[in-house]
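Complex shown without one protein chain; remaining protein chains in place.
In order of appearance the chains are A, B and C, and numbering begins at 1 in each one.
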């Protein structure tokens, strides 16, 4: 399976297949720098989102993450602020000159979400919802395609082809943990998959250590591992008050930890010859 | 589940539970340095083993790994050199002042293996073979307990208790990849588990990126990820001629890559405040 | 977890929670009879579909299955005939007085599919595509909700609540195999889940032995097992010429086997006190 002339990729820099993807006018994912995309799981209010965005910007971050439409296992959980959430995201991002990544749950929301966001996120549960992939393939915006939590790398790359087959190849993949038999953690971060994507796919690959662990106390370690394995960026949940978060309270890091997080991840990025933004 | 005062462990250095384990007279696992344990999958001959050991020692390595008794899925595969393999390992290790780690497949081999090795390895398939755990618990030698490839962290720690309950608590754990639905890689390296062990167990934790990936081209990345997640050491397969290895040919790195491997892993170790040996 | 007075459910007929669901004017799923829903994976042509429907009707079957919109892992595989497929299904079903079950891939197809079908099928990949669940919840048609191949029973029942929360509680569940580490079969039929649903949910439960095995040579055995475990019906792929099927060729049974299939399954149904239709 492994060609004779490619005993190990680290010795073959020309093997680096990643083609950088442009986001907005001033950022590139999949290039020299590891890109941090941080923010709350859900946009809960203007004040909450602005507080987080301000800190993200102050520390040099470039991308704000946050959910306006939330896929929830139970129909009785908080489902997000919807359009109001999108408006809040855009407003605070513009105030602090940040880019936005947020999820579109379905085809019908796509035009609205695309109007407000810089990166269209497709969630793990929707990785094989083909109508959504096809619709996203018609937009001129980068698409962040999360891995289905029980999808193989091969199925994931084929899902990306469903998008690119419609004309949009500005695709960024995101490993967010897979489901295994282990129950001590919410998911299992598949660092092997990150390494494999770097060698077999042109798409940049991010990791989401928040969902991949489901535990705030493991997020630092998972983030470092992902970057060491070759991740081109991280999607991480930070909240100004994790204990009161309306979703994913167990896995959000406190905003006060963001500076230290950037510092620790930055050191690992440097160890593999990269910077962070 | 996560205590309020332990939002994230990296900010609580006193949370570091690891108690270092002494190996031989001059080495400690679980302390400041990341310990590399390198060598062939199987001891195939004196010359092969000596060649590898010489390079390990030349580059500053302290521990030689190699199998004399090999657990093989098929009864018709190469099963190892047995006692002769142990004698070779000991001889070349002594020549180059290295320590030895090698596997005991069953209770009846344990006295012999313990006579020749510095660390008794218990393999993944045997993690819940209790008679072997009890017998290893009677020796005054460190035991390297590999995680069952489909065992939870909780079962793994309970397996360690089967050893310690007999009096031997010089236990070193080794995450070697778990079985998931993904088939592109031989196993899935569970970096979450490494981070979890660091926070919940006193035992040092190694990783085996060779078995965890099953592909030579992913071993560098997996090794970096494991160290970034907090691993106290690595067990890695190197062969002077991987294409002709009698076992695990797909995952062994060429000996010529060892220097570079130590260099790359060393940089990540440094990024998390550690050295390597 | 198990109440004292419910040591084993078979001794507590009053534990049978299933509430039958009406389909069309003349059929009930979840009642006394095991309902067979048979037909081709994909509607490929009028002649093919009519040939299959005729045999289904001749043998006393009541429901014709067939896909007009096919979710395919690769964008380059056959995607179904779409509207033409729906028209063919309806026409031949009406000719032979059969009911139709067929899948709606996305929200936008739902009105059209609902116009032609008697049961709206939601596929495994879409089990957590909430906009589709909500939309299906607005129709006055039974919904067949396949289990996500990566979803727990608990998540599955919560997905059903996403439908019922919109007003439609005519829901029929379908176990179609889950993904495990085993690769000799396409999926793993979870007969435990069938038994569990019978005791904990009001929704009737079908099984799809074709997808659950992925191998024609195992479909008979899996169908018998599902009915023995308590399944209220089966969704099974039969093709007039399996070797030339445009999708799922490996798992379709030849139409010539339908009579024998009904006979064998009927005997097991009888052994558990039920009939078949």
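The definition used in the following text is that a residue touches a chain if its C-beta (ideal position, glycine included) is under 8 Å from a C-beta of that chain, and two chains touch if they have at least 3 such contacts.
Note that the structure is predicted; figures quoted are calculated from it, not measured.
K.L.:
Write down which of C:196, C:234 or C:276 is the residue touching the left-out chain.
P.N.:
Checking each option in C:196, C:234 or C:276, the one touching the absent chain turns out to be C:196.
K.L.:
One chain isn't shown here. Among C:33, C:161 or C:264, which residue touches it?
P.N.:
That would be C:264, which touches the missing chain.
K.L.:
Could you tell me which of C:43, C:229 or C:246 touches the chain that is not displayed?
P.N.:
Checking each option in C:43, C:229 or C:246, the one touching the absent chain turns out to be C:229.
K.L.:
Out of C:69, C:116 or C:220, which is the one that touches the chain we can't see?
P.N.:
Per the contact definition at the top, the residue touching the missing chain is C:220.
K.L.:
List the subunit C residues touching the unshown chain?
P.N.:
On the subunit C side, contact with the omitted chain comes from 1-2, 4, 6-11, 150, 152-154, 177-178, 180-185, 187-196, 198-199, 212-213, 215-222, 224-230, 242-243, 250, 253-254, 257, 260, 264, 267-268, 270-272.
K.L.:
Spell out, residue by residue, where the missing chain touches subunit B.
P.N.:
71-76, 105-109, 125-126, 128-132, 148-151, 155, 158-159, 161-162, 165, 179
K.L.:
Could you please point out the subunit A residues that touch the chain left off the display?
P.N.:
150, 179-181, 183
Keep in mind that, in the parts below, only the chains that are shown with their structure count from here on.
K.L.:
By Cα centroids, which chain is closest to the centre of the whole protein?
P.N.:
A
K.L.:
Which chain pair racks up the highest number of C-beta contacts?
P.N.:
Going pair by pair, the biggest contact count turns up for A-B.
K.L.:
Using Cα averages as centroids, what's the distance between subunit A and subunit B in whole Å?
P.N.:
Between these chains, centre-to-centre, one finds 33 Å.
K.L.:
What is the distance in Å between the mean C-alpha positions of subunit A and subunit C?
P.N.:
35
K.L.:
Specify, in ascending order, the residues of subunit A that touch 2 or more different other chains.
P.N.:
Only 150 qualify.
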